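Data block below; observations after.
With one protein chain withheld, the remaining protein chains of the complex are depicted in position.
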Amino acid sequence: MIDVELIESLGKPEDSSRRYAAQEISESGDAGAVAVLMAQLQKETSRAVKEAILRGLSHIWSFSPFESLIVLLKDADPFVRAEAAEMLQRRAGEAMESLNRLLEGDDKDLRKFSIDILSQTGIGVPEALYTAALKDEDINVVISAIESLGAGRRTAFAAPILAIALASSQPMAICACLEALAQIGNRQSLEALRARFPDASQVPGIYLHSFVKLLGGTGGEETIAEICELMGSKGAPVYEVAIDALTRVAVRHRLSTVAPLYEDVLCNLLKEPLAARIRLHLIRLLGHFARSARVAHALLPYLDDPDRMLGLAAVEALEASADPLVERSLLSLATTENDPEILEEIEELLRRRPRWNSPPSNTPS
Amino acid sequence: MKRNVLVVDDSEFTRNYHSYILREARFETVTAVDGADGLEKLYSRAFDLVLTDINMANMDGYEFIRRVRNSGDYDDLPIIIISTESEAEDKSRGFLAGANLYIVKPSEPESLIANICLVLGIQGSEDASANGG
Partner (left out) sequence: MELTAEQYSKLSRLIYRKLGLLFDEKKAYFLNKRITSRIAALGLNDADEYLFLLGFRDLSGDEMQALANLVTTNETYMFREFDQLAVFADYCLPEVIAARSRTPHRSLRIWCAGCSSGEEAYTLAIIVREVFPESESWKIEITATDIDENVLARARVAEYGDRSVKGVPTAYTSHLTKTATGYRVIPTTASLVRTMKLNLSESQQMKSMRHYDFIFCRNVLIYFDDESRRNVLNHFYDALNPGGYIFLGHSESVGRITSAFRLKKAEGHLLYVKDGL
């Protein structure tokens, strides 16, 4: 029997009293606790108290509150829906059967909720249910499933997602597919999509960022040219996504050189008015090609940039360079630098640097 | 100067997607992951429009809109809800909270931009980058 004082406290005007009462009722172990808390939830106006009630429900182990929580996924209050979703997500392992049943139900909102909840856990949705979700009549369920599969790195679903990307006329679904395939696709996915998007420069604006992500995630070395040409034709709006894509390609293919034409594109980009974070990532990208004297010399001015993060990025980026001017600059910086983190990096770098005898390539005139 | 739009949604892809559409139409965008993040971002710079989802953990869209309106600082800021919830009650709640428009996801890009221009009282994407707030 729940303490009468606690029940009375649920009716008190102070939020804190009702919140503490809800917590203590949920901890009471009493068989009637669920009913009392659910009844209070229906009339409660305070978000903090609602939250305490919902958390209390999820802690009542001796009952199966999952069905109660699932009912709450249809509550009129989105706060209650979101809290219920979060509670279910925490105990998804135990609520799996109930959640999977939702995926087969008639309610599109519950189907979407189920995908969203399950995809946030490490447990994963059974393949058959994802397959069904990708064919759902409600496009929002399909998009949620695509997003979930990409984030969850479910490479087995690259083929059905590719099929949707090729056939769909719904822009949001197409973008979702491109971005998922950037995570789980491969060169074959990209080649297949050329039927729809032959070249990045011809991709409609709303798909462009997603397509460039796809190039970065799946493209071969040859996509360097395509991405650099895109930066030239589209300008500043694509710089950030293009730099990311180039970095991914460089890392995946372990590139240490790039054609002189594209060295020029990237080095000239440093002269553009870029946001600091974009410049930072560009410096890091150029670091992959710093064996080239052209690239190394373009990075040198950043060693003493007033933004010391750019300075540190430049120090790291110049690791691969054997250019004597670079070494002299680093040694000079080591005598004047005040930032301890940069100093440490310079010292480590000087220890690690290659000692080449071959002349540097692409020496600028 | 471009017009600034705050895009509030707990789905990263949806934030990105709406940002792509808006930027293609020459708007600037800032994104937020939920209502609480949205409030902090709102206070950090001037926006011409807010585009918000409803179902978000931590602070849902209705609560976010209520707090924006109750602050007294953003009475005239246009707020558009864009949500998968399609029932009439959801729309009523949105307008009661203080939204100017309610759009059901997914919206075709042209339709979304047309609705945004309608709410902002501008002609089209050329106006998006002129005389921004």
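Note that the chains are named A and B in the order they appear, and that numbering of residues resets to 1 at the start of each chain.
Rule of thumb we're sticking to: a residue touches a chain if its C-beta (ideal position, glycine included) is under 8 Å from a C-beta of that chain, and two chains touch if they have at least 3 such contacts.
If you're wondering where the values come from, they're calculated on a predicted model, not measured in any experiment.
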Checklist line | Sole residue of A:51, A:75 or A:305 that reaches the chain not shown, by the stated touch rule | finding: A:51
Notebook entry, point to check: Which one, B:6, B:59 or B:99, makes contact with the chain that was left out?
Noted result: B:59
Notebook entry, point to check: Which residue numbers on chain A touch the omitted chain?
Noted result: 16, 19-20, 23, 47-48, 51-52, 55, 121-122, 151-153, 183, 213, 216, 240-241, 243-244, 247-248, 251, 275-278, 280-281, 284, 309, 312-313
Check: Can you name the residues of chain B that touch the chain not displayed here?
Finding: 12, 33-37, 39-40, 43-44, 58-59, 63, 67
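Keep this in mind: only the chains that are shown with their structure count from here on.
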Notebook entry, point to check: Just how far, in Å, is the C-alpha centre of chain B from the one of chain A?
Noted result: 22
Notebook entry, point to check: Okay, in this complex, where on chain B does chain A touch?
Noted result: 11, 13, 16-17, 20-21, 23-24, 54-58, 60-63, 84-85, 89, 93, 105-106, 108-109
Next item on the list: Would you pull the chain A residues touching chain B in the complex into a rising list?
Entry: 47, 76, 78-79, 81-83, 85-86, 109, 112, 139-140, 143, 147, 170-173, 175-176, 179, 205-210, 237
